[in-house]
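Here is the structure we will look at.
Note that this complex is displayed minus one protein chain, with the remaining chains in position.
Chain nomenclature is as follows: A and B, assigned in order of appearance, with residue numbering initiated at 1 for each chain independently.
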Amino acid sequence: MSREDYEVVIGLEIHAELATKTKIFCSCPTKFGGSPNTQTCPICMAMPGTLPVLNEKVVEYAVKAGLATNCTISKDSKNDRKNYFYPDLPKAYQISQYDKPLCEHGYVEIDTEHGKKKIRLLRIHIEEDAGKLNHDEFAGDSLVDLNRAGVPLIEMVSEPDISSAEEAEAYMRKIKSILEYIEVSDCKMQEGSLRADVNVSVKKKGDTKLGTRTEMKNMNSFKSIERAIKYEVDRQIDVIEDGGKVEQETLRWDDVSGKTFPMRDKEDAQDYRYFPDPDLVAIRLSDEYVENIRKSLPELPESRKERYLKDYKLSEKDARLITSSKYLSDLFEKAIEVCNNPKAVNNWIISDISRILNETEMDPIEIPFDGNQLGKLIILIDKGTISTSIAKKVLEELFENPRDPEEIIKEKGWIQISDEGAIKEIVQKVLSENPKSVADYKAGKDKALGYLVGQAMKQTKGKANPQMLNQMFKEELK
Amino acid sequence: MEITELTVHELQDKLKSKEISITDITKAYIERIEQKENDVQAFVTVLKDEALEQAKDIQEKVETGKIKGEFAGIPIGIKDNMCTKGIKTTCSSRMLENFISPYDATVVEKIKNENIIDLGKLNMDEFAMGGSTEYSYFKKTKNPWNLNKVPGGSSGGSAAAVAANMVPWALGSDTGGSIRQPSSFCGVVGLKPTYGLVSRYGLVAFASSLDQIGPITKDVQDAAMLLNIIAGHDERDSTSANREKVDYTKALTGNVKGLKIGVPKEFFGEGINEEVKASLQKAIEKYKELGAQVEEFSLDIAKYALATYYIIACAEASSNLGRFDGIRYGYRTPEYKDLKDLYRKSRSEGFGPEVKRRIILGTYVLSSGYYDAYYKKAQKVRTLVMNEFNKGFEKYDVILTPTSPTVAFDLGSKTNAPLEMYLADICTVSVNIAGLPGISIPSGVDSEGMPIGMQLIGNRFCEETILNAAYTYQQATKFRENHKPEFKK
Partner (left out) sequence: MKVSREEILHIANLADLYLEENEIDTYLTHLQEILNFANIVNNAPVDDLNVTIGANENKNVFRKDEVKIFEDNASLLQNAPSKEQNMFKIPKVIN
């Protein structure tokens, strides 16, 4: 049988670090990249006798995420202990939620080649992150840093509604943009604040029974998620085609070799012995509490997209790209405020800015300039102060070392020459230097004009006003 | 009268009248500890020099008016499972033999704020698991009334030290009777407060939903005073109750006229020693004389409660003791081939047999396949126990039972029979299961002169009621005046 005879079934468990100031159960800061064990206290180091107290913002942010993904918010919720030994888990249990998560039964919509598709969320629960193990290659030891231990996480568990690598990526991007819009997580994937465990299985088309699934842990880039799923799907199909059986196992995706490898099995079948944490008390959320959070939710990507289609007549494709990231979308709106030229702003974002982001593998959150500066740049073009070709250089400068575009062009002396006399001089100079082109033009070869204009541009390093040049040449050649 | 024979409120009077000084008190207690520690073995750590230093300093501050406070300069002993910054906190375990806490428990802060002087850390069953203090890794504490008998446990060091006048009062902790039972064995007063009244922050957890810190004292007035100091809301403990502060000494009126006392007949059935029953019967008659209305009723939960207690306590303990893995603190085995080996050797060598036994039981009842049959069932029985007590307190203000089925037993007589040791908790555990306050006071002595304890149980946050009931009985019977420990060898 061939690939086409198989259906792919994918589920994602997305972990997002919440953007709270302090950890989930103690008052230590959550900042990324502090020197080892400097953001710790007796509580997150699990010193004997210490007790957890839940950070109110963690509940608020999780409820926000739930409402933004159409979940039902549980009135009654609690924290449970998940017991296992690992050096990055100082209490030897993770405080998580087992049978009463804060949010349940939601969904988000993604765009696929066959149009919109609903991906259901089974649940969203709160839990604490673990510490980090650093490996001392020379001495062959491991070193435990607990700065990250106790950083708040939400785990968003999808139903197995995803049926391709592309859909998985679209779903992950959608979740990322939603969390960015409601500002509960900075979603910096390279820092691991957004990561996913990916469950993949395949089954023959029409089979009602799901195939055996494998799980790939801690994926933190869109590229690797897509590649890993494609690889794993092929691998599983090959196994089945060769008459083998897919093993249920946890895999590690290796970006370099582009392969998955089984993770070393824990010697015992895991038994986490979940039970309610007696150090914490019940969570009871009133309708009023939930409603207040609902009211506080900002505009979400879908509705922004609709607005752009309607108000600015953007194409579906452009609107989707711009609203896919809160930061792009904010840049777009701010720039329009300033220059009042939606069409131009749209073009700059989807063409040049997106190009640079791709080339430099930059996340929109990292764009160094703001909508105000982009807007001013566009005004300068509209006023004819600079040509489009200069503007592109200014944009690059904005990425390099952002400041007021006006300053940039003054500094660099990029202001467009629009002075009659100056233009005239150049034109005459070019004419005298290119008698042949002049002759050609007079002989009716209009192309020659373009060449002459080009020459003039060259001599002015692109600063001459192109319309005026055209004018002037035509007159001089009459 | 010897300084060390005085109660704290008597010491306060003598300080006020300048008969004695703060340094006199600490000196007297240090001397007493040096005389008696060999026989009693109550301390894991004695803070001799620190205490004398502190006493000098506090006396000076008091004389120059820098500090006031009715407890300034009064010494205390602290059970070694409460964290003390800069001083070893061992839980009487090899695992924490050299552990120095980076912070003070909330109760320790409160003690320090009163300028009370810590004489040292007191011996206990390892991680508070046991009823005889024989499971201490360091030493076996002896019962001051008869050195061949156990002081009870797990707060055996605290109860013995108070009984032997080696400290004027002490802090203990009680998960299933660990304050009340040793108090009963040692003829002193022990109060286990309502769950949530005293902060657990800094108490090394045994069973989080059952643990409470409480006073062990020479008499009921002292218990009320120490409770005044340690009770109160703590934002570092999510289970701590946020209630208005009460002065418990004001409740001690010495009057129980019309007080309704319920006596659950199931707590006087088989397994309860005859002399204990007899002594409690006399106590009941005494209460009637004093004008209380005493009535027998049925509270048939003791056996369920005991089973439930061991399921819940061990389940929580198996998880609470996971953090002792030899990585951040505590015992680490000298030789290991990999991480798993480090974990397992360190834990197997660092924990004693009773702790391991309870970790195994707790892990078992939480493991898949047994969770519903044991842990979940136990949680339901917990509801049953609470309901039954609620019914009781609709009719009665106080429920009266023995504290322990027997008086102090011989050293070594139960260490090889865990279940037998567990059965000795039958009268006390249900109080922890329901989160109620319970106090143990001496009701009398048996034919060998060993103290017998009476337990008075109150409704949640009704400490005042049981304190006054206990006080009234104490004033009417004068146990301390008539009976003194003899350090029999």
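Throughout what follows, contacts are C-beta pairs under 8 Å (C-beta built on N, C-alpha and C of every residue); 3 or more make two chains touch, one makes a residue touch a chain.
Since the model is a prediction, treat every value here as computed from it, not as a measurement.
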item	value
Sole residue of B:7, B:26, B:115 or B:209 that reaches the chain not shown, by the stated touch rule	B:209
Touching the absent chain when the full complex is considered, from A:135, A:205 or A:478	A:135
From B:105, B:188, B:294 or B:434, residue that would touch the chain that is not displayed	B:434
Omitted-chain contact residue, chosen from B:265, B:288, B:380 or B:395	B:380
Footprint left on chain B by the chain that the document does not show	85, 98-100, 102, 195-196, 208-210, 235, 238-241, 303-304, 307-308, 310-311, 318, 322, 325-332, 336, 338-340, 342-345, 347-348, 351, 356-357, 359-361, 363-365, 367, 370, 373-374, 376-384, 386-387, 418-419, 422, 432-436
Residue numbers in chain A that touch the chain omitted from display	20-22, 27-29, 35-38, 40-42, 45, 47, 53-57, 59, 78, 85, 87, 133-136, 140-145, 263-264, 267-268, 271, 273, 276, 278, 280-284
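Going forward, only the chains that are shown with their structure count from here on.
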item	value
Whole-Å separation of chain centres (CA-atom averages), chain A against chain B	57
Chain A partner contacts - residues on chain B that touch it in the complex	82-83, 89, 91, 96, 99, 101-103, 105, 200-205, 207-209, 235-239, 315-316, 318-319, 322-325, 327-329, 339-340, 343, 363, 366-368, 371, 375
Residue ranges of chain A in contact with chain B within the complex	42, 45-54, 81, 83, 85, 87, 90-93, 144, 267, 271, 273, 275, 278-281
